[in-house]
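With one protein chain withheld, the remaining protein chains of the complex are depicted in position.
Now for chain A:
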Amino acid sequence: MKRTSLGASLASCLGAVLLLVSPVRAEDKLKVGFVYVGPVADYGYSFQHDLSRKALAAAMPDKVETTYLENVPEADSERAIEKLARSGMGLIFTTSFGFMEPTLKVAKKFPKVKFEHATGYKRAPNVSTYSARFYEGRYVCGKIAAKLSKTGTVGYIASFPIPEVVSGINAFMLGAQSVNPNLKVKIVWVNTWFDPGKEAEAAKALLAQGADILAQHTDSAAPLQEAEKQGKFAFGQSSDQYRFAPKAQLTSIVDDWNGYVIAETKAVLDGSWTSHDTWGGIKDGMVVLAPFTNMPDDVKAMAEATVKDIASGKVQPFAGPVTKQDGTLAVKAGETAPDPMILGMNWYVKGIDDKLPQ
């Protein structure tokens, strides 16, 4: 603030001279702001988003200037987003589902600022949305689990019964069934995104019931650590969590926003930015699988081939026939599930031994 007012007063005194002297002023740079729901040090969702901010700053150091706000509670996010918009940002990434309405409200007040909202579905002329097809990674995990499980039972720690989580469970199951149709998936709902203690208890419960591989749709590394302690295996979430469990992590579904963030920023810089929705997957590099570790070479080769096939479109996780738990056909043979069906998924595929509350 002080620097700007000093600059302003200087400019008013020596305006003409200054304009001639200064070659590139700070205002020429595009200011890009990021709003995170968690701490950047969470080694998970917000951490991955901050990696993309750093990648952007490194890719165009002379064209952009980045700022971030971390730990922004969803209920209080409007103030934070407006603060960024007011401070001269040209592009603002709001990275949590709960920021949707606040982002739209602020966007209305600042029509010249461009907004990018992650995982939401409401857009405006200056608000784009983007998300990743995490379920593609879960399909690969399902295949690996089916190959490696000796007990034939896999544990799945789930957070909340929303379509993103349910479609993840289904994709995991379909991947597993493509290898071993009899694989059992035991699901424990912990009803939280982040509670290391509870996640560890859920992991213990699943391992005690004969699961020898754990998958999770919660954010802490506690289940991985529990698997490591008991000599079992697990999949990481959001970020590469190998450091927590070098003997247990098979792979991790990593969110990679770098390419998207840089491309959108470039579009703003050259004036080609328009409001649109992006739902990228493995093909777009938005979903990346961490190095395949702790598995034999043939399983690793299968996993790598699956990733390649999903990228090329040869394999579709929700390719028909897909049968619902109650026996009805959801996707006919030869067809694939349309995006709206995946985005609104509130049913299990056949073979899952759990009840979904309606």
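Criterion: a residue touches a chain if its C-beta (ideal position, glycine included) is under 8 Å from a C-beta of that chain, and two chains touch if they have at least 3 such contacts; residues count from 1.
We adopt the following convention: contacts and distances are computed from a predicted model.
Under which of the names "Sarcosine oxidase subunit delta", "NADH-quinone oxidoreductase subunit H", "Simple sugar transport system permease protein" or "Xanthine dehydrogenase" is the non-displayed chain listed in UniProt?
"Simple sugar transport system permease protein"
Among A:P39, A:P61 or A:G344, single out the residue that touches the unshown chain.
Looking across A:P39, A:P61 or A:G344, the contact with the absent chain belongs to A:P39.
Of the residues A:K54, A:R79, A:K109 or A:R243, which one touches the chain left out of the display?
A:R243
In the complete assembly, which of A:S87, A:N191 or A:S312 touches the absent chain?
A:N191
For the chain left out of this view, which of A:A124, A:A205 or A:A311 touches it?
That would be A:A205, which touches the missing chain.
List every residue of chain A that touches the chain not included in the displayed model.
Looking at chain A, the ones touching the missing chain are residues 38-39, 41-43, 71, 155, 158, 161, 186-192, 194-202, 204-206, 208-209, 211, 220-222, 225, 229, 243-244, 353-357.
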